[in-house]
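One chain of protein is taken out of this complex; the other chains stay put.
Chain naming follows the written order as A, B and C, and within any one chain the residues start at number 1.
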Amino acid sequence: MDRVFDLRPNDYVMLVPGAFHVPEGPDDEAYLIGSRCRACGATVPHPMAVCPACVSADTMEQVAIGQRGRLYSFTIANAAPVGFTAPYFQAYVELPEGPRVFALISDDVPVEADALADGMEMELVIEPVRKDEQGRPVLTYKYRPVASNGTGA
Amino acid sequence: MDRVFDLRPNDYVMLVPGAFHVPEGPDDEAYLIGSRCRACGATVPHPMAVCPACVSADTMEQVAIGQRGRLYSFTIANAAPVGFTAPYFQAYVELPEGPRVFALISDDVPVEADALADGMEMELVIEPVRKDEQGRPVLTYKYRPVASNGTGA
Amino acid sequence: MRDVAIIGVGAHPAGKFEDKRLKDLGREAVWKALGDAGVGAADVQVAYFGNSLGGLLTGQEGIRGQVVLQESGLGGIPVVNVENACASGATALRGAWLEVASGNADMALAVGAEKMFVGDTAKSISALAADSEIELSQMGMQFSAAYAIHPKTNLKGKMKEYGWTPADFAKVVVKNSHNGSLNPYAQHRKPLAEEDVLTSRMIADPLTLYMCSSIADGAAAAIVCPAEDAKRYTDKPPVRIGAIALTSGQYRLAGDTKPDMVAMTAGLAYEAAGVGPEDVDIAEVHDAMAPAELLIYERLGFCGPGEGPRLIDDGVTTIGGRRPVNPSGGLVARGHPVGATGLLQVAELVWQLRGEAGDRQAGNNPKVALTHNQGGLLLGMDSAACTVSILLR
Partner (left out) sequence: MRDVAIIGVGAHPAGKFEDKRLKDLGREAVWKALGDAGVGAADVQVAYFGNSLGGLLTGQEGIRGQVVLQESGLGGIPVVNVENACASGATALRGAWLEVASGNADMALAVGAEKMFVGDTAKSISALAADSEIELSQMGMQFSAAYAIHPKTNLKGKMKEYGWTPADFAKVVVKNSHNGSLNPYAQHRKPLAEEDVLTSRMIADPLTLYMCSSIADGAAAAIVCPAEDAKRYTDKPPVRIGAIALTSGQYRLAGDTKPDMVAMTAGLAYEAAGVGPEDVDIAEVHDAMAPAELLIYERLGFCGPGEGPRLIDDGVTTIGGRRPVNPSGGLVARGHPVGATGLLQVAELVWQLRGEAGDRQAGNNPKVALTHNQGGLLLGMDSAACTVSILLR
């Protein structure tokens, strides 16, 4: 694939609009768009307007989150909904800020049970899952073990 | 198009499965699959298992219906849902057996307001409305004025 | 059964809000209703959520209420997702009413929300059609056209029978677009002249563009509690629910002589509330296509057959009239975000009954209000669902 940061916004679509930031250049980093409560500190890994802990409607602010985490659980799904092809990994990744987030696993990782292990340190990547009807890549966030990335930490 | 009766069942799909009979040869006729109550005579222009008049669950039998009728009302729709192209006619046709049935109008009829008139005698035809993803014609029932058919009554 | 009062309402304006999700629309309505009632999210004991097209248009099935309410800070409580096509909003209010009337809950929330702008108009039209019986929607039935030709409404037939003209239909739009121009929640805020309406694009003869409600995003919410507790939460005049009548379609065979569905539903509502059509001071009715308002006048008992245009000519149903109808602008001007519509009507009437409707406040100090919210189309010829509700100050 093209490097994600070579794509301009009109060149791609997002699988879950508003869920993550697509790097806009080689020095920019991908992240999940989370929310954090200024009042009580509650943190969630997605955009949310009302704090689920203190139920304030004006204390949530957007935070960049999810660049790193630990693999909490994973399995290989051998059945897939429309737009996905089995077998493919499904996983939960535990973020340092607390929440666990549902995630797919990078295409870099072979779809084999022993390619991953609970507790592994993971990093966020943006990858295409398919092309849309106009041929544009449909991007989403995925995770891969930090070790599998040549650049290390 | 091919004549409808040259198509074998696997060669086409029905827009409303079970709603009408597709002629299987030149001597076979198209009709709507209606239901008639053996007990009270109530007649509806579609398959129905419980009589809407006497509310019996075992008195409805299938009847061939709708080969002829009179145009009850019509208009030209200039907006269309997916799979249809505006402008196109929408109509209700009143059947001799009593019920009025929602219908499209044959492609033989130019989409112009003065091509039809309330009260016109109409006849049933089976026509394709589009092709499906596998290229098979998607058939439905439509009506056209009897006069526009060279074979007359 | 206990008397039930509406103590708070809130709405998200109807219109095109490309960057807002269903949960954003719903959340705004819920929090405005909470604020209006002077209660907190934690005070709500049960919620009913009305939405109709979220599955086909946004991909969200099954749990739309929980998704919106989680985003609004409400969790754990019973949430019932209800659908009744264009009458989903009124159906949600009926659920909330029954919870409180029965004593099963002491505070209930009704929400209606719809996200119709998804960047594909044909898809939105298809989703609307899917609210009719599948044998009709598969046939390419388009709602405006179907309204024009349906045996129950048959507009060209009514023109012949009553002597109505397209100009009579346009009157409804002129009135309602004027009201909408005064309503900050309205989708269409330009007042239209008869000429504008008649020369706008023909959608399905005799219906022109401006006679038809359009695609809209929007949401509304209402909070109800026992009438005797209302004063505990708010100083605003409580609005009692006199009745919420809900009916489903009856199969109309050839030669049908059963009473009309709207008339029957209205009759049930009048009886339950102990009022008659003559008592109704103000109404919000389901003018999905403008001519419907004229037919609904008759069926609600506001006038005799064919006399609808005269009610407008005589100013009876204008904001300043004896019995304003669609002061919000109605579906045609205020907008018709399907699942929200019934509760947008309720919000408008609560504001009107309280005297809070600003520039569009009815001049007749209304005390008895009526909403009519209807939707879906069955093979048996009736609509699928019809509701008439009576609200009392």
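Here is the rule we use: a residue touches a chain if its C-beta (ideal position, glycine included) is under 8 Å from a C-beta of that chain, and two chains touch if they have at least 3 such contacts.
These numbers come from a predicted model, not from an experiment.
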{"item": "Among shown chains, those touching the left-out chain", "value": "A, B, C"}
{"item": "Residue of C:Ala130, C:Leu192 or C:Ile241 touching the missing chain in the full complex", "value": "C:Ala130"}
{"item": "Sole contact to the chain not displayed, among C:Gly103, C:Gly163, C:Gly320 or C:Gly358", "value": "C:Gly103"}
{"item": "Missing-chain contacts mapped onto chain C", "value": "1, 47, 52-53, 55-56, 58-67, 69-70, 74-85, 88, 91, 94-95, 98-99, 101-104, 127, 130-134, 137-138, 246-251, 264, 375-376, 378-380, 382, 384-385"}
{"item": "Residues belonging to chain A that touch the chain removed from view", "value": "15-16, 19, 42-44, 46, 52-53, 72-84, 86, 88, 90-92, 97-100, 102-104, 113, 118, 129, 140"}
{"item": "Interface with the unshown chain - residue positions in chain B", "value": "18, 48-52, 55, 57"}
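Operating definition for what follows: only the chains that are shown with their structure count from here on.
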{"item": "Pair of chains joined by the greatest number of C-beta pairs in contact", "value": "B-C"}
{"item": "Centre-of-Cα separation between chain C and chain B, whole angstrom", "value": "34"}
{"item": "Centre distance in Å when chain A and chain B are each reduced to the mean of their C-alpha atoms", "value": "51"}
{"item": "Rounded Å distance, chain A centre to chain C centre (Cα mean)", "value": "41"}
{"item": "Residues within chain C bordering two or more other chains", "value": "none"}
{"item": "In chain B, residues with contacts to at least two other chains", "value": "none"}
